[in-house]
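For reference, the structure is listed below as C-alpha cells.
Omission of a single protein chain aside, the complex is shown with its protein chains in their original locations.
Up next is subunit A:
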Amino acid sequence: MQRFINNPDDLVDETVAGFVKVHRDLVHLDAGNPRVVVSNAAPQQGRVGIVTGGGSGHEPAFIGYAGRNMVDAVAVGELFSSPTAKSFADAIRAADGGAGVAVLYGNYAGDNMNVKMAARMVAREGIEVATVVANDDVCSAPPGERAKRRGVAGEIFMWKIGGAKAAQGASLAEVQAAAQKAIDACRSVGVGLGPCTLPGVGHPNFQIEPGTMEVGIGHHGEPGTRVEALKTANEVADDMLKIVMEDHALPAGTELAVLVSGLGATPVNELYVLYDRIEAGLTAMGMGIHRALVGNYFTSLEMVGATLTVMALDAELKALLDLETASPAL
C-alpha cells in the first residue's frame, strides 16, 4: 500500500483539519463537533437549512459541497462508514435557521439509521427535519425496486438543487420536493477497473483482475452486475450511456445535466475521453446538454474507474442548477 498516512485511525480527522484550513474562506469546523463541517454562510435566519453526510474516502464529497447556496453543514463519518447520529444531529443544529432542515443523503443502511436517530434527537429541540434519500445508482437494484438503490454521484445534483431552492426562500416542504425531483431525475452507473484499500485494513477487500472491468460497481466496491473484458474507452462510454438511458426512458429533446466523475485513481484526461463519446451519444439520441461536469467530484479512495450521472432537466431544475454557488468542490 503506497499511501500518505500517519496513523490510519487519525486519517479522517487529519483530512478534515487540512480541508478546513484550505477552504477557510468558505467553511469551518463546528465549534462543538470536529466531525461537522459548516458553511460560513450558515445558518441563515428564516431559511431552510441543507444537511448531508456520509462516510469519508469520497472526497471532495461530502465536505466539498458545503458552501453558499449549497449544503449548510456536513456530517463526517469514518472511511466508508456512516457519520454518527450525534454528528448528523450537530450538523442539523448548525444548519438550522428556524425554518426547518432538509437532510439530503444517500441510501445506505448506516446513514438511514443515523439520520433517523438524529431527526429524533433534534425533534425534541423543536427543529423540523425533512429527508430525501438518493437512489440514483441504476445497477444496485432493478427498476421495480428503485427504493433499494444506492445513492451515488447524483447526490451532487440533489444538493445543488436543494441548496438553490432553499436560497430562494422556499419552505421546507418545497425544498424537499425539489431535492426529491432532482434525484428522481438522476440516473448513475459506475465502472470499476481497479479496487481500493481501506488503510486500516491494508489490502483491497475486492479484486478486479487485470484486463477486466466491473460494470455497475458501487461507491465502496459493491459488486456490479457483470465482470467482463476491459474494452476501449468508447465502448465503455457507450455501455455506461446505454445502462443509464435505458433506465431513464427520456423523450428526444430533453435537456440534461451530465456528470462524469473519476473514482479516485483514474487520470482526469481519461474522463474527458469518456465524456467526448458520451456527449456524442446523447446528441445522437437528440438530447440537449445544458451543463456538463467532468472531474473527481465523488471518489472512492484510490479506486480506478468512473461514474456517469445523467439528470433530466425541466425549467425549474435548470434555473436552480444555474443559480450561482460557492463551495470548495463546485
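Definition applied: contacts are C-beta pairs under 8 Å (C-beta built on N, C-alpha and C of every residue); 3 or more make two chains touch, one makes a residue touch a chain; residues count from 1.
Throughout what follows, contacts and distances are computed from a predicted model.
Per its UniProt entry, the chain excluded from the display bears the name "Dihydroxyacetone kinase DhaL subunit", taken from "MaoC-like domain-containing protein", "Iron ABC transporter permease", "Protein-methionine-sulfoxide reductase catalytic subunit MsrP" or "Dihydroxyacetone kinase DhaL subunit".
Contact with the chain not shown here comes from a single listed residue; of A:V20, A:L79, A:V103 or A:V122, that residue is A:L79.
Of the options A:N69, A:S87 or A:T131, the residue whose C-beta touches the omitted chain is A:S87.
Summary of contacts with the chain left out: across A:R93, A:K165, A:H220 or A:R277, the touching residue is A:H220.
By the touch criterion stated above, the residues of subunit A touching the omitted chain are 8-9, 55, 77-87, 108-110, 113-114, 116-117, 140-141, 148, 150, 198, 200-201, 205-206, 218, 220-223.
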